[in-house]
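Just one protein chain is left out here, and the rest sit where they should.
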Amino acid sequence: MRTDLALEALGGAGQVPGVRVEEERGDGYAVTRVAVLDQEAAGRLGKPPGRYVTIEAPGFRTRDRGLQERISNALARELAAMLPSEASASFFVVGLGNWNATPDALGPEVVHRLLVTRHLKDYVPPDLRNGLRSVAALAPGVLGLTGIETGDIIRGIVQQIRPDMVIAVDALAARNVDRIMTTIQIADTGIHPGSGVGNHRAAVTQETLGIPVVAIGVPTVVHAQTIAYDTLDALARTLQDRSELFRALGQMPEQEKRRLIGEVLAPAVGDLMVTPKEIDVFVEEMATVVAGGLNAALHPGIDDVDLSPIFA
Amino acid sequence: MRTDLALEALGGAGQVPGVRVEEERGDGYAVTRVAVLDQEAAGRLGKPPGRYVTIEAPGFRTRDRGLQERISNALARELAAMLPSEASASFFVVGLGNWNATPDALGPEVVHRLLVTRHLKDYVPPDLRNGLRSVAALAPGVLGLTGIETGDIIRGIVQQIRPDMVIAVDALAARNVDRIMTTIQIADTGIHPGSGVGNHRAAVTQETLGIPVVAIGVPTVVHAQTIAYDTLDALARTLQDRSELFRALGQMPEQEKRRLIGEVLAPAVGDLMVTPKEIDVFVEEMATVVAGGLNAALHPGIDDVDLSPIFA
Amino acid sequence: MRTDLALEALGGAGQVPGVRVEEERGDGYAVTRVAVLDQEAAGRLGKPPGRYVTIEAPGFRTRDRGLQERISNALARELAAMLPSEASASFFVVGLGNWNATPDALGPEVVHRLLVTRHLKDYVPPDLRNGLRSVAALAPGVLGLTGIETGDIIRGIVQQIRPDMVIAVDALAARNVDRIMTTIQIADTGIHPGSGVGNHRAAVTQETLGIPVVAIGVPTVVHAQTIAYDTLDALARTLQDRSELFRALGQMPEQEKRRLIGEVLAPAVGDLMVTPKEIDVFVEEMATVVAGGLNAALHPGIDDVDLSPIFA
Partner (left out) sequence: MRTDLALEALGGAGQVPGVRVEEERGDGYAVTRVAVLDQEAAGRLGKPPGRYVTIEAPGFRTRDRGLQERISNALARELAAMLPSEASASFFVVGLGNWNATPDALGPEVVHRLLVTRHLKDYVPPDLRNGLRSVAALAPGVLGLTGIETGDIIRGIVQQIRPDMVIAVDALAARNVDRIMTTIQIADTGIHPGSGVGNHRAAVTQETLGIPVVAIGVPTVVHAQTIAYDTLDALARTLQDRSELFRALGQMPEQEKRRLIGEVLAPAVGDLMVTPKEIDVFVEEMATVVAGGLNAALHPGIDDVDLSPIFA
């Protein structure tokens, strides 16, 4: 089963050749930096070579405001390490996803909270401009709404405004339910086809755009198949522990498992998503956290006091 | 596992004492009228005595406009049989649920599309008033938003405006994924605690309000536990067919199944819901269908031509 | 021309018998406390006897976050003087107006940001409950949406939940364009028919509900007639000064006309649509300020740190 998270792709596998893992603990959260160093490791994980930083905060859903600000700050720090440091650098932030479908609306909601400045550069006096870098932003919608591949919209605009970097924000599908709304992933590898909650997205990468692309993703759903699959796995584990008779379940062929799951979920046409009942509140709060981290990383010259509005 | 649908509670059980079942087929949909006739049958089904009408349209999600209008008409006919027929009858329609959470927003969305007339009675000339009955409507929100039990809000307003009947519209949780957005249930028994997508609702019934309550419900979600539970059942069926070794799974104690499912879903705090990715579009279209049926049943004197606006 | 603001009704009239006026300056805002002491004064002003507190902050529209917090704190202080001080006091906040019409949506937007607690009282441990008073809240909509007089909805709910006080939040129509989104009025006299942006509202007062009603209002519009009226007044003033010269008004130079219009519209900076073009942003920000002040006044035991989330 595929996952948008490098950390899940890595699994509990311990040391993997061609992959460097670095961990750090904060107050209520953990940061894991995974570097996929070569093509072989990339093939094994199903993730292109590059840096993947994951911020995990199991307590995010408790709606603890202090924790949310700490996560936002951690995000700002990790982003700063991936973004160019020049005061003259210019950015184009793209909020991917469908604003009409709550679990897919994270990207547009982040864009809504960004400090957009590209058009102000000419009006803002130089002494205030200190720390204010050029930021443009757009939520381009999804193919079903526009009839245009998101990648084409982004490429067209990039060719007009020539930013130094694209930052793409997207809602992801996770492998495990406990990742929903508790994890933020940053990657310097861009967005690859098939990621995100909407699954037919075109690539948004340095290859397709000609400039670096940093991707920020937050899992908001798990595919319903995952629940069925995990149930089988949990059963197999239980049975292996306690019974000769059921040993074989652990060896049940993949194909057979898929058939079973199909039997459970087939009657419902289309993609079934598992998402918390309170998803709307979580998306709003996570968008605030991500936008806060982004604003701080994009405008490093603006101090804490001035940043406070962002949390409103 | 509990379900909000009488038809699911009945299962494939064939004839049940104290329950009368009547079926009718339409073009693209089926109507089933279940009458729970006595307390014994009610206890067995977990549904109070009364009439439960279910309209099933597996093709609803194909977004076929013609089918949607036929379902709307069928709903109008079935409602007409439960509503008082007097031209002087007055109604209070309550849209239950949380407008901020898409799968729970059906009730508020229906209220938004209703032909509300109670305040017009004094202004509309008598010849136009023909067929226009008195309709008031409110979406009272949920306990977490108002701090007030929904039942208390409704009772308070009923005592002020003294309608002849309350009609409560609500999003339901189904037992099977194929019921999501394909089924409408009408019941003359009102709303009972624990129904709906939000699960702490107070009773809205003739007992609590002193006037008849008709409930209209549409399943918009399935609880995630259901997926896990169904996976185990499907596995048990498969294994029983083909293997001596796995016979015992069919006899796995209920308690053990629950423990397993807990293992899969526990890490995610709170209620996980399974819902289609396109839920926003479905809720909008289903609200149009339900409001269309309601408007026609509430104002039987208004002919087709005048009703067309309702579909906008 | 009528106005919802006592301060405008008072005009620049200096001392008026039966009216006590008290002024106080803050950083970026001014507080004026008007007490209408007897029926005679009430008749003269068209405002029932009672206390009217006005907070004026001409800079509100500059979107200065610091100023907004100071206004919110000032509002909390002024409200505290009107609200009961008992820890056991219970409140019902009503957000009047139509959420579909931006300039009329202030009340519903404030309710959306309130710390609603009435339903938590049973769950919150006593030591945390310290300072958390019972607050219920509802945005009942308008007559055209529900078919029910707003006053009836409120009265019905008050009879069910028996709060000690109703607080009604409403958008107002001002007399002068420079009051739009720069003024907050608090009154202990409740809401009287004909106030607000929607003009057919029923009374929400101690007389109709049996408990005290505090009204919080913010002007969001000016009636278009006002603009024309003001134009004539300005013209008349000009002509009285120099009436010989301008006898033939038909020959008044274009330039002079523009100057005149400037005199009428100058106090309101920018593009005035009579409701400002940016009304949506202003309503959002003003709702945050009002909800912040209300939350602080309703829950005086909660300190600043805990209140910060309210600004999100």
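Labels for the chains are A, B and C, by order of writing; each one numbers its residues from 1.
Simple rule for what comes next: a contact is a pair of C-beta atoms (placed from the backbone, for glycine too) under 8 Å apart; a residue touches a chain by one contact, two chains touch by 3 or more.
For clarity, every value in this text was computed on a predicted model and none was experimentally measured.
Of the listed positions A:20, A:63 or A:119, the one in contact with the omitted chain in the full complex is A:119. Screening C:4, C:56, C:78 or C:104 for touch with the missing chain picks out C:104. Of the listed positions A:55, A:76, A:106 or A:137, the one in contact with the omitted chain in the full complex is A:137.
In the full complex, the hidden chain is touched by subunit C at residues 100-104, 177, 197-199, 221-225, 227-232, 235-237, 239-240, 243, 247-250, 252, 257, 260-261, 264-265, 271-275, 277-281. Although one chain is not drawn, its touching partners on subunit A can still be listed: residues 116-120, 134-138, 140-141, 143-149, 152-153, 155-161.
The rule is short, and it goes like this: only the chains that are shown with their structure count from here on.
The geometric centre of subunit A is 36 Å away from that of subunit B, both derived from CA atoms. Subunit B and subunit C have centres, each the mean of its CA atoms, that are 41 Å apart. Chain centres here are Cα means. That of subunit A falls 42 Å from that of subunit C.
Contact of a single residue of subunit C with at least two other chains is seen at no position.
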